[in-house]
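Omission of a single protein chain aside, the complex is shown with its protein chains in their original locations.
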Amino acid sequence: MPHTATVPEAITDHALRAYLHGLPGVDEVGARARAQDLATRSIKTTAKAAAIDLAISMVDLTTLEGADTPGKVRSLCVKAALPDPADRTVPKVGAVCVYPDMVAVAVEALRGTGIGVASVATAFPAGRAPMEVKLADTRRAVADGAAEIDMVIDRGAFLAGRYLKVYEEIAAVKEACGDAHLKVILETGELVTYDNVRRASHLAMRAGADFIKTSTGKVSPAATLPVTLIMLEAVRDHHAATGRRIGVKPAGGIRTTKDAIRNLVLVNETAGPEWLTPDLFRIGASSLLNDLLMQRTRLSTGTYPGPDHYTQD
Amino acid sequence: MAERRDGGKRKNEGAADGGATENRTTATKADVPARIAVRKTYKLYLGGAFPRSESGRSHPVTSADGAHLANASLASRKDARDAVVAARKAFGGWSGRTAYNRGQILYRIAEVLEGRHAQFADQLVAALGVSRAEADRYVSAAVDRWVHYAGWTDKFAQVIGGSNPVSGPYYNHSTPEPTGVVVVFAPQGAPLLGLTSVLAPVIATGNTAVVVSSESAPLASIDLAEVLATSDVPGGVVNVLTGKAGEIGPHLASHADVDALDLTGAGESAVDFERAAAATLTRVLRPGPEADGGEDAWLDTDPGTSRLTPFLETKTVWHPVGM
Partner (left out) sequence: MIFEYAPAPESRSVVHLRETYDLFIDGEFTPALSGEHLTSLNPADEETLARVSVAGEADVDRAVVAARRAQENVWGRMSGAERGKYLFRIARIIQERSRELAVLESMDNGKPIKETRDVDLPLVAAHFFYHAGWADKLAHAGFGPDPRPLGVAAQIIPWNFPLLMLAWKVAPALATGNTVVLKPAETTPLTALVFAEICQEADLPPGVVNILTGAGETGRALVDHPGTDKVAFTGSTEVGRGIARAVAGTDKRLTLELGGKGANIVYDDAALDQAVEGVVSGIFFNQGHVCCAGSRLLLQESIAEEFLPRLKERVAKLRLGDPLDKNTDIGAINSAAQLERIRELTDTADEEGVERWSPECALPESGYWFAPTVLTGVGQAHRVAREEIFGPVLSVLTFRTPEEAVTKANNTPYGLSAGVWTEKGSRMLWTAERLRAGVIWSNTFNKFDPTSPFGGYKESGYGREGGRHGLEAYLG
């Protein structure tokens, strides 16, 4: 696929611009219509049960508050490993996502569960810090045991057309990650246009992202279906061009089981079933998990449970 | 109607060959005229040229009181075919001109026609047997009709087209476009004003025309063709066939490359032509009440859009509106 296979020979601003602006455009109305059409898929009974368990296993259970405490983080980790104390058949979540200073606490709390800790880094959420601070932020989180780093890109640089700066930051953070997986947050709500979302996706993948992620959760709109659709198209095209599968993580605004299942439908019919694994698709969320659990109970018992039957962490 | 045949293929030698046989060997000196009039040979108007019928036929045209006026070409099936080819060839260029440019050209027709007022008035007096005053009125009205339609060229799209407020994020716009090649059966008893009234709206909107002239009074149509030919109307935009509608009409009505018919002057053949047109869904404008009313029926100074819209297609374009 010529549009996506052309890797810039020398990484320069000029070469990156030529490459990114040579990608096929995105028609906003058409992209929205496709996402809307897929949102009408009706996932019922056995398909819904399978989808709920898959979605639970993809949740990056997240707390990213100024008021976070070790106690709150530990409580979240217990929930991550055992989402429903009344039902041990519920799968554990994909990861727990915290601020860098809470990584050690979370790693300790999750020891033996097989659940990794993801840490936001690089002066999350604004990303407005000197490069050395961002790298130190990253190294420290990795040193404390983070298996995944969720970095933010410099949206200002991207919007100003300084693609090389964005590229180099991602590449540097990737290097600082070592073995940790790198999720690159595009903050699509600030990129505004779908053309930008597509370009930023490809830029991040070329620079070394293991995952591309929609949002910090601190900016509205966060993960919308059309944005996730475009990012899924990007990873599909990147795979076709390079053979490498990059993951996608919508984050922010996904609160209900219906939202989660719509995302899975999008994955299934855009990137394809190969992406229907926590290794390649995650959902960044906090309140979603309880709704998934409630719907799971509803499906297996036929009665609607109340929110007090699920832990509030 | 009588018919003559000179047996030749079409010659494109222009108007230089006279048919004069005025000199009589028996004339006395006193009978010798001071000057012999140069008569006009009436030919067809095809693709911007004035050829004779390829069939070599002509037919005599007489005045209202039966006097011989001239011989007009008697167009054949093949002439009709050639006319459609010429009109089709001219369509892209003519419809692609700016509306302003078409308006300028139609106005130019009015200017040139005005300059030949006397010639046309004479022609009408002879052809219709009307008074000079009546003939003047018709010629003036014909000039004014061209002016009227010259003004329509860059307005009908605004009057007829427009934007459509669809329920969704789409720009949606409808524009009238010319139908294509229109065969105009000119009104029988209205050789100038009637012809102008049916022809001008057809070409004002960017169509090209094949005119089948009034059978009994065809001379004005060829005179008008001369006006068109000297008014910057591109060749092929208007093609004029004189002859018998009943002979060439069926071929034009059923011709697959004809897009529309104006049956105003088709008389009793109108129904047959409409039926023939059905085979290729050719648009049809049926004869209206003016059809048989002579030039007087066309004196209304505000014909409105009723003769513009039948030869327009509405094209609607959608486009999403997004960032």
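Order of writing sets the chain letters: A and B. Residues in each chain are counted from 1.
One rule holds in what follows: a residue touches a chain if its C-beta (ideal position, glycine included) is under 8 Å from a C-beta of that chain, and two chains touch if they have at least 3 such contacts.
What you see is a predicted model; the values in this text were computed from it and never measured.
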item	value
Which displayed chains the unshown chain touches	A, B
Absent-chain contact - pick from B:101, B:140 or B:174	B:174
Options A:62, A:188, A:201 or A:268, residue touching the unrepresented chain	A:268
Options A:46, A:89, A:220 or A:303, residue touching the unrepresented chain	A:46
Positions on chain B contacted by the hidden chain, ascending	159-160, 162, 164-168, 170, 172, 174, 179, 256, 259, 271, 274-275, 277-281, 283-284, 304, 309, 313-320
Residues belonging to chain A that touch the chain removed from view	1-3, 24-27, 29-31, 33-34, 40-48, 50-51, 54, 233, 264-265, 268-269, 273, 276-277
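Just so it is clear, only the chains that are shown with their structure count from here on.
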item	value
Length of the line joining the C-alpha centres of chain A and chain B, rounded to whole Å	72
In the complex with chain A, residue positions of chain B that touch it	169-170, 320-323
Of all residues in chain A, those that touch chain B in their complex	27-30, 32, 192-194
